[in-house]
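Structure provided below as structure tokens; questions to follow.
Just one protein chain is left out here, and the rest sit where they should.
For chain A:
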């Protein structure tokens, strides 16, 4: 198994997840983060740390979100590792409120 970042992360990038990952397996592009499934040790630390509930274990994803498993694997291979917290993207707080968090 592995943990997976899904669409709730888009345009938010709080990166709370990144600070708790003990093995630095978060990657980042302009819009969101991805988890490298090869390095994730399934500790589960990131999921409750994400303020918008974007992270789930792979087996728990709804059928219409399963494709995020592949997206994470592919994009993690193409993007750089991020190991420290960033400043949230503009509009992140509005997005968090819109998601009801």
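The working rule: a contact is a pair of C-beta atoms (placed from the backbone, for glycine too) under 8 Å apart; a residue touches a chain by one contact, two chains touch by 3 or more; residues count from 1.
FYI, contacts and distances are computed from a predicted model.
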Remark   = Its UniProt record identifies the chain omitted here, from "ATP-dependent DNA helicase RecQ", "Ferredoxin--NADP+ reductase", "ABC-2 family transporter protein" or "(2Fe-2S)-binding protein", as "Ferredoxin--NADP+ reductase"
Message = Applying the definition given at the start, please give the residues of chain A touching the unseen chain.
response = 16, 19-24, 41-49, 53, 56-57, 60, 84-85
